[in-house]
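Showing chain A:
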Amino acid sequence: MSGPIIRPAPPGSGTPPALALVHVDKRFPGVHALKNVSIEIRPGEVVGLVGENGAGKSTLMKILSGVYQPDSGDIRLNGSKTRFVSASDAMSQGIGMVFQEQSLLTNLTVGENIYLGNEAQFTRFGIVDWRALYAAASRQLAKVQIDADPRTRAEDLGFAARQMVELAKALTLEENAPGHLVILLDEPTSVLERAEIDILFARVRALSARASFIFVSHRLDEVLELSDRIYVMKDGAVVADLVAADANVTQLHHLMVGRSLQAEYYREPLQRPFRDEVVLELDNLSHQGAYREIGFQLHAGEILGIAGVIGSGREELTRTLAGFAPHDGGKLRISGKEVKLRTPAEAVDIGIGYIPRERRVEGLVLFLPVAANITLGDLGTLTRHGLIDTREEKRLAQEWVQRLKIRTPGINTLCLNLSGGNQQKVVLAKWLNARAKILILDHPTRGLDVGAKEEVYELIRAVTAEGVAVILTSDTLEETIGLSHTVLVMRDGAITHRVGAEPGHKPQQVDLIGHMV
Partner candidate 1 sequence: RPAFAADKPTVVNSIRSLSNPYHATWNKGGAAFAKSVGADYVTLVTEGNSEKGIADIKAILAKTGGNAVINVDPNDSPDARPIVEAAKAAGAYVVTQWNKPADLHPWDHDPNYVAHISFSGVPYGKAMAETLIKKMGGKGGIVALGGIESNVPAIERKKGLMDALAANPDVKLLDYQVANWSATEALDKTNAWLTQFGDQINGIWAANDDMALAAIEALRADGRAGKVPVTGIDGIQLAVEAIQKGELAGTVAWDPYWQGGMGLAIGYAAKTGGFDPSKEPKEHREFYGKGVIITADNAQEYYDGNIASEPKMDWNDIWGRVTGQIQYD
Partner candidate 2 sequence: MTIDASLSSSQAAKPAPRRRWRIAAWAPLIVLVLLCGLITLINPNFLTFGNMVRISQAAMIPLVLGLGATFIILMGSIDLSVEGGLTLSAVILSMLVLNGANSNAFGVFGILIVLLVGAGVGFANGVIHVRLKIPSFMVTLGMWFVGVGAANALLGGMAIRINDPMIRSLAIERFLGFPWGVWLALFCLLIALVIQNYTRLGRYIYALGGGEDLAALSGIPVGRVRILTFTLAGVFYAVGGVLAAAQLGLGNAQIGTGRLFTTVTAVVVGGTALSGGQGSVLQTLVGVLIVVVLSNGMVLMGVPPSVQIGVQGLMIIAAVALSIDRKRMRIVK
C-alpha cells in the first residue's frame, strides 16, 4: 500500500540536478532496503527526507556518500553519471555527510577529528603542521558557534557538542572541495537543543548559495521548517515528492505511516492517576559537582519528567539512578529501603531498567542477535536448572518483536543490521521483558519515527497502568509535558521548579523554560 504520489511543480530551469539517484536498488541479506529509488537534488536546494524507521533513508544517504555501492541504478553528479568507490572518493567530489550515529573518534582531539583524512593541506614534506591545523579547526568550530579548545579530546565533549563538531567537520567541505557541494545530514538534530538547531539551520541557509542539502529527521516540523522540497519514503521506495510550503505535518504523517496522526498524540486520555505506593524516594540526594539536595518521590504508575538544559545535572541524576555513578550525599530509598547503587547490576537487581542515550554503546550489544539482546536483562527467569530455556527465549523474543513491531528479518539477526529506530525498540523490549519496576528513560524516542513514537508512548502508558514508574528525560519539552504526571525542572544541579501535569492541566512550555535558564 502507498499514498498518492504528489508531484511538485516541474523544475524551473534546464540546469541539471546537483546530485541524483536514478533507479537505484540496494539489498541486504533478508532486506530489500531500496527499491528502484530515483531522487534529485537541485543546486542550492534543501531537500527533506522523511520516512518510518527502516524505510531506507540512511541507506540512501550512504549510497550518496560512497559508503555503500548500489546494486543497480546510477548516481548522477551535475548531470553526468558517476561512481563513488568510497567515502573519501565522494568527499573529493564535493559530497559530505553527517552520520546518524555519532562518528567522531573519541581517542582523538576535536581538531584531529575535524580534519581527519584531510590533513594534506597542513602537511609539508610529510610533516603535519599541527598549529596551522588547530588554528583552522578553531575557525571551523566558530562556524557552528562552539567555543571548545580544538585540542580537547572528543571523549571529553558532551553528546550535543560532539554532534556540532561533526557538523563543523562536514562544513570543512566548504574550503576543501571546489565547485558545488552536497551535504547530507542524517538526523543531525536528534540530540540537539533548540539553540543549536537554530545555529545549524542558519548555517544551512547561509550556505545555500554554494551547497545543496539533504536533511533527514523524524521531527517533521523541523523538516517542514528547513526544507524546500520533501521526499517521503516507505518500505524502501519513494512514495511522495512534495513542495514543503504546500505540505503539513498531518499529511506527511499520513504518507509515512499510512494512517492519520492521532489527535491525542501522547495518549493523554490513557493517562491514569498514579498510585499511592512510593517506589523511589530521594532525600537530599547529592553528587559533588553534578547535582545537590535533590528530593522527590516517585510513585508506582507515575511518569516523572525531568526538564533541564545540559549541565543542569539531570544527566548525572539519571546515571546515578541507573547505577553508574553512586551518590555521595543524601539518601536514596527504593520501595522504602535505603540503597546505594554502585553498579548497574545492582540497579537491575532491584528492578530498575535504563534506556541510555548512547544506544549503540550502552543500549545494545550490536553484535548479538535481537533475541539475545531482548533477554539480556532477565536471563535469570529464563533459566531452568542452570540452563537457558532457548525455546521459551525464542517465543518471548518473537512476542516482543510482534508487540513492538520491530522491523527485523528475524530474531537471530544481529542488532547491528537494524535501523536506528528498531534498535531503540529492542532496548525497550529488553526492559519490558525484564519487568522493570522503575524505568529510567533517557531520550527514549530519539531517532524514532512518528509512528514508532506513538507506539512507544502507548507502551509507556500501558506499563505505567500496570504500576511501573518512569523517570523521563526527553528531547523535547513537548514530549516531557505530554507524557508526564509530574515535571521537575533542574538548573545548575538543583530542582528549581516542580509542577503537576495532569490531563487538562498540562503546564505551558514557556513556564518551564523560565525555570531552566
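By our rule, a contact is a pair of C-beta atoms (placed from the backbone, for glycine too) under 8 Å apart; a residue touches a chain by one contact, two chains touch by 3 or more; residues count from 1.
Regarding selection, all candidates are chains of the complex that A comes from, given by their letters.
Worth saying up front: this structure is predicted, and the values here are computed from it rather than measured.
Here chain A touches, in this complex, candidate 2 (chosen among 1 or 2).
Taken in their complex, chain A has these residues touching candidate 2: 67, 86-89, 91, 97, 99, 103-108, 112-113, 116-120, 123, 126-128, 130, 144-149, 151-153, 156-158, 160-161, 164, 169, 193-198, 219-222, 225, 249-250, 307-311, 475-478, 509-510, 513, 516-517.
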